[in-house]
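Note that one protein chain of the assembly has been removed; the remaining protein chains are unaltered in position.
After this line comes subunit A, so read on.
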Amino acid sequence: MLQEIHIRLAETRDNTPLAINQRVPKIFTPGEIISEQQEFMRGHGTYEEDIYLKASVAGIKEQVNKLISIRPLKSRYNGEIGDVVVGRITEVQQKRWKVDTNSRLDSLLLLSSVNLPGGELRRRSAEDEHMMRQYLQEGDLISAEVQNVFSDGSLSLHTRSFKYGKLSQGVMLKVFPSLIKRSKTHFHDLPIGASVILGNNGFVWISPTMVNQEDNVGGFTQNLEEVVPRGTRETIGRLRNCILALAQSNVMLFDTSILYAYEESLKYNVAELLLPEAMVDVAILTQHKLNLSEYS
């Protein structure tokens, strides 16, 4: 079998950034003095030493009245109530699951904050506790919403909606959480036969679009018997490679940018999209298209 193998030197890699916004705000780096006055309040990414307020991360300043914080351009996921996340079960405990959500600490999914099969509102019996592993076991992927943020920064999740629940057939990929654009909805049924969940925590789930929505009970059923047709699988693979290409060039991810990237990528076949040149090309064309649609 003949296969092409591509080997490149790191030196020859194309690293040109896609600058779209020429105005550069002031950048702070760790240890830099932000203010010499004591009238300001210390926010995230800052600390006080002597009389100075100093930055502790590299990023840009955000000020709300007297509260100054420095936001790094990349960090672990900082959960906020209402965020849509995709996560992986790491542990099954008494009345709760532990979920890895790319956060600083593992998140909690309480048995009382999931929809159990058979009725919206019913008491969680001891039987349910014994059945927990049948619903969700270690390694399962779920989509959920952040219900609460605890004082130590860990998150409490819930899946009390038909949208959320166990994920069955599809592909998950990880990008940096800062690349996910916050929007009204993070569930997108793309017109090309695939659905995308853009988790705020940087986990992206791509799956074939459900045909009959009634089947989706938002619970813990996994339909692994149904065979996904080859065409759909190729679409999913292409979408995955497109998202990777955008993430590599630091283009924000949202439904429009993903769709544009998909359209631009059609001139390559799916495997070619993994070549660095193709990735950069798709990212540049997408960025260009986004700029055009923004100004028109």
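We take it that a residue touches a chain if its C-beta (ideal position, glycine included) is under 8 Å from a C-beta of that chain, and two chains touch if they have at least 3 such contacts; residues count from 1.
Throughout what follows, contacts and distances are computed from a predicted model.
The chain absent from the displayed complex carries the UniProt protein name "Putative exosome complex component RRP41", chosen from "ATP synthase protein 8", "Putative exosome complex component RRP41", "Acyl-CoA N-acyltransferase" or "Translation initiation factor IF2/IF5 domain-containing protein". Summary of contacts with the chain left out: across A:60, A:172 or A:192, the touching residue is A:60. Shown as candidates are A:35, A:148 or A:178; the residue that touches the absent chain is A:178.
Annotation for subunit A: contacts to the undisplayed chain at residues 17-22, 24-25, 27, 29-31, 45, 47, 49, 54, 56-60, 62, 71-76, 100, 104-106, 152-153, 174-176, 178-179, 181-182, 247-252, 287.
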